[in-house]
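Handing you a structure now.
The excerpt is restricted to a subset of chains, each kept in its original location.
Chains here go by letter, A, B, C and D, matching the order in which they are written, and residues are numbered from 1 within each.
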């Protein structure tokens, strides 16, 4: 490897998670070494930045083409990437966050459901009928709205409504 | 009371929650009897519909003026409303939803955090720095985006970014 | 009411659940008094018997037309039924079963996931790709296959495959 | 070993489970290297694919004959396989899936019990009497029903009915 002999950046520097595929750990380390933001990587891949971050955390699945592009960008072995987490690998989602979450950033999302969950259900039912907002066909975006009193985080879930089937 | 002697609508018809202030139960029953949507009530009060639903569920606080307007609209005693949940009453938030939530509508929100929580944290930190999206100064909205392949739920959290204080 | 003054059948005779809408309790009591099976009720309504049982337990939503047909069959007030759990009421699903379930019938289903869950995930991913079997667009049926060595229960989930959306 | 020096595929690439017998990890790695599906392996062994996947995850027990056939197919040592997980080894089942499961594929099965569990119990009792569907004498199959509106997953549990013994 041609990187300078800087202190190695282990995955626990990134997040205290033990179960990621080893390829993903390499991605995190390379991203840190290269100083790339998810936004920059997402632009390079033509994907959304939240989705790319999710894929780094093993919560979404890169296509083999995306894996190759990403490996090239990060300077890691693309054949290893494809062999490990290519078409024959499927994410085992949802195991990173403990509930209730303790990190204050993630806890506030939990508080959002805890406080507003029943209201959100009531409005979805009133506006759409008996059914749910899909989390499978759902896009998550984060925007920054500048504001002199304090910038605002605009977090949006854009999910397909699925009505309960009749049978 | 001048309503027809229809079957009384108890709160458990609305939601299986036992701890709401009794006034809120009266609001739910009157809303059902009058066939009013949260959207209609919200328009009458000049508030957002998610906020109004949250206040019905005891998760937000009406002003006394709002309580009077609402009581008149629903045909319940406004003096009782003010005496019970007026200026001297404060919501005890967050006790309605058990975790992990079981109702599929609310569960999908939980799945959103479980799957995308670490990605959302990563992007907020990259975009804004070390801090959180406030859930106190936060507005929640739900919009319906019509789509021939299936309408979409647009659920948005618009919260102030709060950086960690230096000390 | 014209039924003989038999001992009243309370819902806890049916199942130890406290949170059902009161109308559903009346349905259970009338069903027991009339000695009707879910199969018979389902035939009368033109629906599947598992779905009808689910709706009795507050886990699915009758249309107003179905409520009227059902009320007539069971001899309960259809206007009460419509007022309480008609178009303006939405199920709050999933709160009846505690996990891990203790009743051996329900526990065995849980054991099915506990033992075969990872295998089922692996086969769904291999056969369909990255996605899930929907439980919203899903039909559940139970058939009896007679067998001299012991009859067999054929429990089938027929759910739509939902691939993860690209974004 | 004669395999090309590709990136080693560790078990955590397959699934985040730590307790599988080491032989099973070798099976998973060889299956990935050879690009074999469970369907292909099952056909080779004359077994059902869900059962074979379950056995890979340590949830079912290969006979020694099956272990030899499988080892030959995968190119791993059959004597090691027999020594480790042959006739003297018995599965310790049910430890892979945490409840409630977080992976959305497995969660939907859980939701199936959570929402329809009491209905399934009611119908089994009505159709078969006081007893259970066995999960010991039970076959699980997954079929793909093609459908222009979206293919459907047909997941079937075919289990023997066991009546409660009289004593």
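Following the convention adopted for this analysis, a residue touches a chain if its C-beta (ideal position, glycine included) is under 8 Å from a C-beta of that chain, and two chains touch if they have at least 3 such contacts.
Quick caveat, the model's predicted, so the values are computed rather than measured.
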| item | value |
| --- | --- |
| Oligomeric copy total, full assembly; chains in place: 4 | 10 |
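By definition in this document, only the chains that are shown with their structure count from here on.
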| item | value |
| --- | --- |
| Equivalent interface positions on subunit A and subunit D, same or different at half | different |
| Inter-chain centre distance, subunit C versus subunit D - centres from mean C-alpha coordinates, in Å | 27 |
| Interface hub residues of subunit C, defined as touching at least two other chains | 51, 92-94, 121-122, 125, 131-132, 134-138, 160, 162 |
| Chain contact topology (line, ring, star, complete or other) | complete |
| Subunit A - residues contacting subunit B, complex | 15, 17, 37-39, 49-51, 53-54, 56-57, 59, 93-94, 96-97, 99-101, 103-106, 108-128, 131-135, 137-138, 140, 142, 144-145, 147, 149-162 |
| Residue ranges of subunit C touching subunit B (in the complex, touch as defined) | 19-23, 77, 79-81, 83-85, 88-89, 92-95, 135-136 |
| Complex contacts: residues of subunit B adjacent to subunit C | 6-7, 9-10, 12-16, 32, 35, 101-104, 107 |
